[in-house]
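For this view, one protein chain was removed and the others were kept in their places.
Chains: A, B and C, in written order; residue numbering restarts at 1 for each.
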Amino acid sequence: MGKLTAADVIAFLRLLAEEMPGYKDELRDLDAQMGDGDLGITVSIGMKAIGDGLADLEGEEPGVILARSGMNFNRAAASTFGAIFATALMSAGKHIGGRDEIALDDLPGMIEAAAAGVSARGGARPGEKTILDVLLPMAEALKREAEGGSNLPDAARRAHEACVAALERTKEMEAQHGRGGWLKEKSIGVPDPGSTAICLMVECFARSVAGS
Amino acid sequence: MGKLTAADVIAFLRLLAEEMPGYKDELRDLDAQMGDGDLGITVSIGMKAIGDGLADLEGEEPGVILARSGMNFNRAAASTFGAIFATALMSAGKHIGGRDEIALDDLPGMIEAAAAGVSARGGARPGEKTILDVLLPMAEALKREAEGGSNLPDAARRAHEACVAALERTKEMEAQHGRGGWLKEKSIGVPDPGSTAICLMVECFARSVAGS
Amino acid sequence: MDGGRERYGQCTHLRKGASPVKKLINDPFAFVDETIEGILLARPDHLKRCEGSGRALMRADGPVEGKVAVVTGGGSGHIPVFLGYVGPGLLDAVSIGNVFSSPSPDDMLAATTAAHGGAGVLHLYGNYSGDVMNFGMAAEMAEMEGIEVATALVRDDVVSAPVEEMDRRRAVAGLFFAYKIAGARAEEGAGLAEVRAAADLAIFNTRSMGVALTSCTIPAAGEPTFELGENEMELGMGIHGEPGLRRGEIMPADDVVDEMMARVLPDLPFEAGDEVAVLVNGLGATPPEELFVMYRRVRAVLDDAGIGVHRAYIGEYATSMEMAGASVSLLKLEGDLKRLLDAPAYSPFLPQWPL
Partner (left out) sequence: MDGGRERYGQCTHLRKGASPVKKLINDPFAFVDETIEGILLARPDHLKRCEGSGRALMRADGPVEGKVAVVTGGGSGHIPVFLGYVGPGLLDAVSIGNVFSSPSPDDMLAATTAAHGGAGVLHLYGNYSGDVMNFGMAAEMAEMEGIEVATALVRDDVVSAPVEEMDRRRAVAGLFFAYKIAGARAEEGAGLAEVRAAADLAIFNTRSMGVALTSCTIPAAGEPTFELGENEMELGMGIHGEPGLRRGEIMPADDVVDEMMARVLPDLPFEAGDEVAVLVNGLGATPPEELFVMYRRVRAVLDDAGIGVHRAYIGEYATSMEMAGASVSLLKLEGDLKRLLDAPAYSPFLPQWPL
């Protein structure tokens, strides 16, 4: 697998739809410490909706598949995270436009585009305990991999490692957005729930491209 | 003490006001098994009201003291028991009219009058698990004592014994009135709460005349 | 504005074992009077005290000359029952007892004489023996003062006695229908006998049944009146925690409604072609959403039975403090009942819609 085809993207999204609902309780408990505990349900319902929507996306380009999947997620599980995550997928999809395949070289730009979209939608900046705090380090890692001539499976693994390290750093941050924003300093010590969800998705991504 | 003066009646009512609130929890628990658990509060508030009203009754005849105390009870703690108990005291008071003293010979008639008033007010007949089921045996016992030439302290003790025995028999009865009436056969096994309260009052009466 | 801490000594007893009951109150023995105080401060244009009693309220514009007065009363802890139904097109006055206890005959008499507009008074209240006896005393006293009094007793709870012994049945949320109908008939200018007849027609055509999921607590008693297991409900329970039909494991809302309807429909009976008003009443702690989920099923059952719905009332119409649970009441719209139900009525507690 030098490049990701539409079929690879669908396989990745299907894996998310299968695996992510399993983290429902973990994400709920994490989010309950930060506000309202809805994130477990959000991710679980939203990912199922992505899975259910894949049949309709056969034959589409990777960018369209990503964008439409983001919208499917948020239609079924609208929420802060839903809007943010839909924006991220739509921005990433838009970045690669109508192309048939995604190369490793495309990935850093896609993630940067996703981060820019999220920032525009929600007004967050790095360090404010949001998914930006894992997206940006991940984009960095992918850029290093692409520039170093790595392959997709290795790059995905490194991206995941960067994500996990970045997630650990969100513990020290003070939440400014979403319901966590009302907790302020009390949010310190807990990893960002949304970033935790992203990390778990990147792990799925790494597994999904590992076989190649 | 061959006869009860107004002062004796007031002393008896004052003892009720002091002692009966102490049975609040016991009466509540009993009544809760039979419906709503309000009897403990009713008796406790009502008896306090009788005590508070005594100062205004100085100089009145025994019959008036009893009738007004019944009304004071029910004004402060209106309820099934309040109406029944007020009716009983008013009927007993009416029975002796404006006389200055109450003799042992008067007591059976007073209790019978009370029972008749209660029956007219609430439509109950003997055997239906109401205070009639202790009032009537008590009237019988007092009649026997009076006819046998007993004295007041002894008669009061016998009346109390008759009451306790009659209360025991209410256990086997099926409630027909008040909230207990909705329990029907499920009320069997529990002594009648209202009759329990009457028994406790008669015990106070016996103590109140014992010294004489 | 002081003394709070001290009074509070009494609130801390509001618990029993693992079932604490938390209340936003001060001295539990001042609870009823403080509630009345708050209501009079909030609704001075609507309600006022009856002369000579701290425990009787009436329409601010009453007594209404020449109109039959409809007067009720009962224990506290059921708002909007009773005082929430005082107003034009509804009740004229109300006497207020302690939580779940009858008012005194003095307060009932004060409500009766204050509301009397010269055309007689209907005592309309629930069939609870404390209320019956005390209203009986009050009626005797009122008649001695030359006021004509008639009485109608609401008895809508189908599980409280078999239909042959309807005189023994107790009242639950069906009180609302009786108030609405009698109030409308009195407002039309009908005489005392006619108002009583309208009330009786409403009472005879109303059937209700409730379900409780948790207990309520009388503030001055300090402990829950009864205990239900973690996963239990009691079908048919009364609004003071009186025993119901059966206890059992909690069921889905649809099954609960089905069981209620299976008891309520044959009791009158309600039959194909009938038109009814429906009241789905929350007992206090049950969210409004759940009442609509239940109404959905009530409608499905009525549709199946060929029974039409003229109006639906859904919300808290007769509460039991913080009890979780609900009741369903049906009023068959016979004779004048439809016109009287539709008549305007005003109370800050009653959104009658459409107006």
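Observations on the structure shown:
In the analysis below, contacts are C-beta pairs under 8 Å (C-beta built on N, C-alpha and C of every residue); 3 or more make two chains touch, one makes a residue touch a chain.
The model shown is predicted, which means the values in this text are computed figures rather than measured ones.
With respect to the full assembly, the chain omitted from this view is in touch with A, C.
Considering the whole complex, the residue from C:D106, C:E316 or C:D336 that touches the absent chain is C:E316.
In the complete complex, the hidden chain is touched by one of C:M141, C:V293 or C:A343, namely C:V293. Among A:R99, A:R125, A:K171 or A:K186, only A:K186 touches the chain left out of the display.
Listed by residue number, the positions of subunit A touching the unshown chain are 28, 32, 35-38, 40-42, 45, 74-84, 86-87, 121-122, 177-179, 181-183, 186. Summarising the interface, subunit C meets the missing chain with residues 1, 4-5, 7-8, 11-12, 15, 18, 20, 22-27, 31, 34-39, 41-43, 45-46, 76-77, 79-80, 211, 213-214, 230-231, 233, 250-256, 258, 284-296, 299-300, 304, 312, 314-316, 319, 321-322, 324-326, 346-351, 353-355.
Heads up, the rule we're going with is that only the chains that are shown with their structure count from here on.
Subunit B has its Cα centroid 78 Å from the Cα centroid of subunit A. Subunit B and subunit C have CA centres that are 32 Å apart. For the pair subunit A and subunit C, the distance between mean C-alpha positions equals 55 Å.
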